[in-house]
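The structure appears right after this line, and notes come after that.
Complex shown without one protein chain; remaining protein chains in place.
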Amino acid sequence: MNALKRHRLLTRIWASDSGWKRCFTTVSHTDLGRMFLGMAFFYFAVGGVLAMLIRAQLASPDAAFMGPDIYNQVFTMHGTMMMFLFAIPAFEGLAVYLLPKMLGARDLAFPRLTAYGFWCYTFGGFMMLTSMLVGLAPDGGWFMYPPLTGPAASPGVNTDVWLLGVTFVEISAICAAVELCVSILKFRAPGMSLDKMPIFVWYALVTALMILTAFPPLILGSILLELERAIGLPFFDAALGGDSLLWQHLFWLFGHPEVYIIFLPAAGLISTIIPVMSRTSLLGHGWVVASVVALAFLSFGLWVHHMFATGIPHMGVAFFSAASTLVAVPTAVQVFAWIGTMWHGRPQLQMPMLYILGFFATFVIGGLTGVMLAIVPFDWQAHDTAFVTAHLHYVLFGGFVFPVLAGLYYYAPLVTGRRRFFRIGEYAFGLVFIGFHGTFFAMHWVGLLGQRRRIYTYDADTGWELINLISSIGGFVLAIGLAMVLLDLALNAIVAIRGKRNPWRSGTLEWSMMLPPSAYNFASLPRVTSREPLADIPDLPTRLARGEGYLAVPRDGRREMLTVSTTHAHPESLVVYPGNTALPILMAAVTGSFFLSLLFKIYWFTPFAVLAVAALAWRWVWGLGSQTDEEDQEIGFGETVPHAMQTDRSQGWWGSVFLMVADATLFGSLIFGYAFLWTIAPNWPPPQWLAFSVWEPLIGVAGAAVAIIAARQTPRPMQRRSGTTTGMPHLLPTWQSLLGLSALAAAFIGLLLRTPLPTEHAYGAVLCVISAFGLFHALLAILMLVFLVFRIRRGFISSRRRSEVEIVKLWINYAALIGVVCLVLILSPVLFT
Amino acid sequence: MLAGSTLIVIIVAALIWRSFSSTPPTDKPLGRNIRIWIYGLGLVFPMSVLAALLIYALVVGERLLPHLDDEVVRVNAIAEQWRWQFTYTDRPEYVSEGVLHIPAGRPVDVAITTRDVIHSFWVPRLAGKLDAIPGHVNVLRIEASAPGLYHGQSAEFSGKGYTGHTFIVQAHSAADWARFLAGEPM
Partner (left out) sequence: MRDLLRILIAPLIWLAAFSAVYALQGFGCAAGLNEAIFVGMSFLRAMLILAWVLTIATLVGIFYWLERTAPRLPWTSAISRITACVAMVAAIWSLFPVTFTSICN
């Protein structure tokens, strides 16, 4: 088979649908990455327009352009859009597009999940955009502090739009994070051991793990606040044993890591681009990896520094002040590793490098003002002034937008296969740089003069007039510059001057493919022996196209990929991906109907939406697998591997593990909230405690024990090694598990019915949520078990095709464990009261 | 702090500038580079600066705390959308709205709370800000060195009326303060 024939065969297998159907049925990471990025930059533009409205309002004193009603919506939506609809999705888009190419893979671990995440993001974003167009946008600030956002102070639908819309969009972040973790750890080119992964992959892995552990507190907070608003469970109402400080803790437990979730991918781009542009390799590679890990952990120990003015004891303030100063150290290590790399090599001032210089100038200033704010006596003065606004824009624009623009210019030749012809970019950079510093340098100054954030106007005698005018002019220059950047990128993408392969002479795998990339990325998967394979073997692209790699022979029209062992990347199993399908967009639409039913308070519809989601999920997984056993497959280089469904640890198992990490973090945040309300909130103890009863713990714990023990013996009965196992595994332990889980669910239903006064005190409200959490997991595991029974009956499961059994077992164990912890949390304190 | 920051910015800028005109890569050993860039500039330099700053900040912060003092005057600030009410321990029946009376030259503890949403008590010339949180009472120590009027404002976004949510602190001389406590017209 020659290279051209292989290309045609693979293209037929991997291509997305043609015509209008393409964007609705595609599951290709190349398509979806571009769609993610396109949508993210659309919201960047909308958020930018909102910023211009703010600057127009503040350009002169006593402006009558907007009243506080509209102004509050505008700045709330500016912050919300930039954080949730631009920065995070832009990272997801970059990672979705780039990672398989960098890892030498043909796609991500769960192609349909990528598409589902994209559609959740799109629909959730449109929900918020629409609310803004009809004048009902959220108006409580992007941090949404109750009681201002509670049912009493904000009765309108505005706050619900934020809580439900953001949660809907965050589904895409969680999906992407699970997917990236599994893809990075299991879907690499054979031979790419942990130490040979490109540096951007390390950044993406750490960022994905951070999303899994930082977003759940926000999702929990949103659920609790929406419950308070919708059915009156008083989590944040001080008069009823709630505490508005709980929201602040949950919000910033998410909010500070979020800053680093935004910064790290951008830093990953810098670590990728600087060495290539300087014709050398990254100085202190190991130090950079370690400092990324350190940064991720330290960033979780900072959240209280957003709450220094809430009257926290000095020791608490001191802990977080100390951790906040310390986080500057790994950042400094990276910055100096980058400058050292430039010293060590010979940097060239191309377009991407220009934006990296812009990054240095901006980010270093932002970092230093950050250190100033970490010093508590200074923070007490500067907190909530324009100084903080200036600081955060230096960090976020400097630390994210500049590097991402550098990345766009760096990867434009990869995406389009063309080279730059028009030279608007250099002028655009000048405008962006001058405009940005004009806007925000002035803002430091007016902040120190005492101008507060979020005021919609100011008096003429404050002495702030000129500075604000400078700031507004700078803002408009910045906007023109950014518009020119988009124009430059668009023009150069359209004009057909084919570029050469690997224009920057990089050494990593994403440049060893056809430009623009084909639907299948690599005609055969490379065998990696160093960190820069392309530098070692300059004709690698040709060799891969000729089929000198793994999986060189297209088989049975199936989309094939390998999984590898986590550390050494030895081939482990063969994965067959699902094909193009409209299931993801359908699933996202149905998920959206769930959120809309809550938004418009059509609560009778909500259970139907949940059932529809479950039905589609059933359909989703049913389409996978096979009714016959398959022999181990040849993958090239004389190696054979089993089919993934015939292993214990399939990609679904790994995905479940990472989803559980997020779920357990949410549960941990719930436990924190329970303990926080118990000890800190005013108006405790509650008027009535839950009465202790032996029945619920007895039935629940016994049920959990039965489920776990039975699951250990769940069907592995036939140990025949022949290829065509047809016998039906016997089902008894499955039914015992089902019985056990049902008993656990019954215990929680009993507790829910007995919870005292949930709308009259936060104690009862929290108990309800914990019971519901335990019940939900028990029901989820029951649903999976029923699914498994049907799969066994239909012959999808055999003693060799066992991967689904392992996944269901994992979920049974998890649900039982969660259930027992929930019971202990609810009932053990009752014994002491 | 400002001067130090400026200095750091200039040094970093100079280092980047130099990198474009530095010598070709071959003659520089990598080990020495890592020692300079990672250990020296990346670790030792920021850690020593930050340690000094942190200890200074914590010691100052400790001193600013409201410690026991016989001289101290106690007042209460109650915020709501969008006004401020002040009551006085030494003159129990009196409530002032929009104006907080304090004696000059004596430490004053302001007990801050709120009737509805979160607000923040901030008189820039007297002290840092402290939040008014439903169900909690936070105590802020302020002291005006001379009699006069001091501008105060809420510094926590609170909805439509946030921009105009301001108040005034009036610091009295010892004699005026005595007359204020006695309820005489000022």
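Observations
Here the chain labels run A and B in written order, and each chain numbers its own residues starting at 1.
The working rule: a residue touches a chain if its C-beta (ideal position, glycine included) is under 8 Å from a C-beta of that chain, and two chains touch if they have at least 3 such contacts.
Model, not experiment: these values are computed from the prediction.
Taking every chain of the complex into account, the chain not shown here touches A, B.
Remark: the omitted chain is touched by one listed residue; of A:A318, A:L487, A:M514 or A:L624 this is A:A318. If you put the hidden chain back, the residue from A:A3, A:A153 or A:V293 that touches it is A:V293.
Annotation: of A:S60, A:T462, A:S530 or A:T566, A:T566 touches the absent chain (contact as defined above).
Considering the complete assembly, chain A touches the hidden chain via residues 185, 193-195, 286-287, 289-291, 293-294, 296-298, 300-301, 304, 313-316, 318-319, 322-323, 326, 330, 566-568, 675-676, 679-680. Interface residues of chain B with the unshown chain, by the touch rule above, are 51, 58, 61-62, 65-66, 139.
One rule holds in what follows: only the chains that are shown with their structure count from here on.
The touching residues of chain A, counted against chain B in their complex, run 68-69, 72, 139-141, 145-148, 150, 152-154, 237-239, 243-245, 279-280, 283-284, 287, 309-311, 314, 317-318, 321-322, 325-326, 328-329, 332-337, 339-340, 342-347, 349, 357, 360-361, 364-365, 368-369, 371-372, 375-381, 383-385, 450, 452-458, 681-683.
Across the interface of their complex, chain A is touched by residues 1, 5, 8-9, 12-13, 15-16, 18-20, 22, 24-25, 28, 30, 33-34, 36-38, 41-43, 45-47, 50-51, 53-54, 56-58, 60-62, 64-65, 81, 116-118, 120, 122, 124, 127-131, 133-136, 138-139, 153, 155-163 of chain B.
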